[in-house]
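Rather than the whole complex, this shows some of its chains in their spots.
Here the chain labels run A, B and C in written order, and each chain numbers its own residues starting at 1.
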Amino acid sequence: MIRVTVWNEFVQEQMEGKEAILKVHPGGIHETLKGILAEDDQMQIRTATLEMPECGLSEQVLNDTDVLVWWGHVAHDRVPDEIAERVRQHVLRGMGLVALHSAHLSKPLTRVLGTSCTLKWREGDRSRVWTVDPTHPIAQGIPAYIDLPEEEMYGEFFDIPTPEDQVFISWFAGGEVFRSGCTWKRGYGKVFYFQPGHETNESYHNPHIRRVIQNAVRWAMPTIRMDVLDCPHIERALEADWK
Amino acid sequence: MIRVTVWNEFVQEQMEGKEAILKVHPGGIHETLKGILAEDDQMQIRTATLEMPECGLSEQVLNDTDVLVWWGHVAHDRVPDEIAERVRQHVLRGMGLVALHSAHLSKPLTRVLGTSCTLKWREGDRSRVWTVDPTHPIAQGIPAYIDLPEEEMYGEFFDIPTPEDQVFISWFAGGEVFRSGCTWKRGYGKVFYFQPGHETNESYHNPHIRRVIQNAVRWAMPTIRMDVLDCPHIERALEADWK
Amino acid sequence: MIRVTVWNEFVQEQMEGKEAILKVHPGGIHETLKGILAEDDQMQIRTATLEMPECGLSEQVLNDTDVLVWWGHVAHDRVPDEIAERVRQHVLRGMGLVALHSAHLSKPLTRVLGTSCTLKWREGDRSRVWTVDPTHPIAQGIPAYIDLPEEEMYGEFFDIPTPEDQVFISWFAGGEVFRSGCTWKRGYGKVFYFQPGHETNESYHNPHIRRVIQNAVRWAMPTIRMDVLDCPHIERALEADWK
């Protein structure tokens, strides 16, 4: 089993204008994401939101989480630094992190990557997600490209560390390109960023996009989980013992 | 001209046991590093230390700094988060960062890299720094290896993001290896970490080590310096203008 | 001085249909490329073509070449394996290689990269070359994007080794993306591939494209040039000499 926690700030779903979102995501974006992962019966999924105590991300919850999926947009700065740092520590100790769409500016992602993750944007474009690393585990079962009739444009320059694996690059009808599917290792944890998922668009109902998110969670499953990361003092050299 | 700021916490030089350090670095480690860079008359060097107001790293100083060289060891946590974040912002906007030896755990480095930068260590070993990327600008004029008769052992696993350029790997007589010279890009800035430089060792008087540090500062010189990193909203698609 | 050899197969310029090419490149594509590089008075440029003895690439010529620029299209297989292998050896020993447009399938490039360098293509599209690594030496002076009103579409999946630096990614009006500016190190040599330059298009008259090619040649200038690459037998261990 892969124990997944889907985090959604769940703010715009309760604000003025919420109808446009709830039409696409009746139970909130976290419920849509939960539904995507629930298609795989090897996944055990819980959700967490900003309004919960400790944002729903207690030490206990993170200890019991193999992969954390993060969606946030208008309330990044309402996630306390302490919680963001706690998430970072868990990633470094092995927990996977899948950051979606506007989570590019979320505290957990920017803290593990180190950069500003800034980019250009424009609402209401059309996108085509190209697979540029077809043998990557996250690209399994994904065709040469995925057409998204409505998405928010995110454009370069995207201020990220050089991706370790560049899995997808997106084309936008308005004229831009974007490194839209990127992986990094951080400590014992794996990180994937994926661009699609504007709150009022249907992308998370596209079967290929759903498959990418499922693949990403499976890929980010930790192989080792550390209790602590420290700098051990080695008193005796290995060679002192060599005969 | 390259405008360099050499930052040293300058704490152990004023503590009990300081004699062993001052014997090697009579004016403090920052003065030794300043002397290394002063061998290049294209460098204009200032120093800054923890005890100065704002750690000597005001916005004004960082605006006037092309490359920041950082040495710290016992007082990482006495650098205020606000100063560390200010340094990170300047790196992302273009300022170079050269982090030396025990600065692996410094706030500026761990914040731009995102990982814990933990490692194994042991005092009093002997090291040989191997050049594994001989055409890299930082390796120019450096032989196949540099012998360091006395250094602190730093050993793997070193929890860093995959280096973009792996320039040096160190051998230790006690039996360990270490990825000792690593580069990363972060935003518009370049970052180099270099392992040698334990406070009571003579490494910074080795002519090859001096050359590596000089090369690193020249390499980290910014080509572009941004005033701000943000997410511009593009109102009109490029293709809207296309005939 | 940088000693550059511009190699062009110079075949289509002498075939039926040559008018469409000669209109854009009156002296052949090599003369256009020579003109680009001649704008930098630190470059000393010669040209070579397929019809010359040894394709104009004798050992002597390659020994005297710092950077080789390669354009080829319909006659890749008429370059003898021996010449291709000679070029590869010179690259590994330090000579820079800048491969342009349809040279993706050229023997020198595929031999140093190892992959098939296959891709999708379609004539007569419109392209926008996005800078995704703005601090890279090859991107100096280049704006956020370069508009090319007429180019051949090259699309993903492009079968190349993971680029070490991904400098440019191209957008095509027909709906594709392409990793269009890529660097790799090979031995002591540097390699850059750049997509624009279909024989009947005006791309090489675009000032930004010209600047990219000039930058690429400067970037590919060797820092070290080896006489031979071999596997030296080390008779005596370094540690045997250590006291």
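As a convention for this text, a contact is a pair of C-beta atoms (placed from the backbone, for glycine too) under 8 Å apart; a residue touches a chain by one contact, two chains touch by 3 or more.
Computed from a predicted model, the values in this text were never measured in an experiment.
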{"item": "Homomeric complex, total chain copies (3 given)", "value": "4"}
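Please note the rule applied: only the chains that are shown with their structure count from here on.
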{"item": "Computed distance of Cα centres, subunit C from subunit A, in Å", "value": "37"}
{"item": "Geometric centre distance via CA averages, subunit B-subunit A, whole Å", "value": "30"}
{"item": "Residues of subunit C touching at least two other chains", "value": "128, 134"}
{"item": "Subunit A to subunit B touching residues, read off their complex", "value": "88, 92, 105, 111-116, 118-122, 125, 153, 155, 159, 161-162, 164, 173-176, 184-187, 229-235, 237-240, 242"}
{"item": "Subunit C partner contacts - residues on subunit B that touch it in the complex", "value": "94, 126, 128, 133-135, 137, 140, 145, 164, 173, 185, 188, 190, 222-224, 238-239, 242"}
{"item": "Contact set on subunit C toward subunit A in their complex", "value": "128, 130-132, 134, 144, 155-158, 162, 165-166, 169-172, 175-177, 179"}
